[in-house]
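Working notes, beginning with the structure itself.
The complex is shown incomplete by one protein chain, all other protein chains being positioned as in the whole.
Let's turn to chain A:
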Amino acid sequence: MSVAVSPDTSARGARGGGTAPARGRRRGFPIGRTAVYVALTALAIFSLGPIVLFFFNALKTNSEYAADSLGLPTSWTWSNFTSAWSQANMGAGLWNSLQIVLGTVAITCVVASLAAYALARLKVRGASAFMTYLLVSSALPSQMFLVPLFYMWARAGLYDTRIGLVLIYCGLFSPFGTLLLRSFLLGIPREMEEAARVDGAGELRVFLQVVLPNAVPGILTVALTTGLSAYNEFLFAVTMIQSDSKMPLSTTFFTFQQGFTQNFTLISAAGFIMIAPMLILFLLLQRRFINGLANSGMGGI
């Protein structure tokens, strides 16, 4: 896409080449404001177009899709969504995902806020070495520990259980949540905590009654980013859950689209059912999502 966009902008730049220096001096944008907006819009279409097309395909009949898979639907076949819901077993997948996501979010928030409090406020010997360790351990390739983890989980009876997957997600996501919450806590003034300590409150009480209420926005950010990661996660879900009845949405959908009948209209409908909850949540709370994911500088290709 960058290849497709840049000739466009450079062509415009070359065409207006004679006036470019003069304009640059005046406005600081030699290729011109319009060209910049054209390029930005082209990139927006590049980002959103495929998702919109996917939605259109979910509304087509099979013959319509076969005739024109890249155009608008002529008849709006909403029944694809209900067929996909039952054929792909999306209801069970959604229920499993809900349990897995909520379990992961709840445990991770508790674990991360306790740890973040210690790292931001308590005197912990070797705290900075420990945080470096957290960063390094979250950059380790999963392939390094996947097979022994699989074996351990199988021996412990956690293989093919939802709680087993939840525990793995908590281990994978809590370092990130801890570091994110720690930098949030560093931004909160500590006078109230000191006052509580002078009044004789123990660390646990200071944490529960003073720190936690102030940290709610930070915890919410951790909850959202953790929830999104758990909902979308694929590698551990496909490795650790085998029974259809326990699969989260990601592997439910994967199994459905791997099936014999390559029915793209139903696959599109099922896929759209999967992403709809996260799209809605993101559009409602986008600032929190974006700040949480971007400021941490963490993610993954």
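Note that a residue touches a chain if its C-beta (ideal position, glycine included) is under 8 Å from a C-beta of that chain, and two chains touch if they have at least 3 such contacts; residues count from 1.
The rule is simple: contacts and distances are computed from a predicted model.
> Assuming one chain is omitted from the figure, identify its UniProt name from "ABC transporter permease", "Binding-protein-dependent transport systemsinner membrane component", "Response regulator" or "Cytochrome C oxidase subunit IV family protein".
"Binding-protein-dependent transport systemsinner membrane component"
> Which is it among A:Ala106, A:Leu146 or A:Met192 that touches the chain not included here?
Hidden-chain contact among the options goes to A:Leu146.
> From the listed residues A:Pro73, A:Gly103, A:Pro175 or A:Gly218, report the one that touches the chain absent from this view.
Only one listed residue reaches the unshown chain, and that is A:Pro175.
> May I ask you to list the residues on chain A that touch the chain which is not drawn?
These residues touch the chain not displayed: 1-2, 20-21, 24-25, 28-31, 33, 36-37, 39-40, 43-44, 46-48, 50-51, 53-54, 57, 65-66, 69-70, 110-112, 114-115, 117-125, 127-128, 130-132, 134-137, 139-152, 154, 167-168, 170-172, 174-175, 178-179, 183, 186, 190, 194, 197, 202-204, 207, 228, 231-232, 234-235, 238-239, 249-251, 253-254, 257, 264, 267-268, 271-272, 274-275, 278-279, 282-283, 286, 289-290, 293-295, 297, 299-301.
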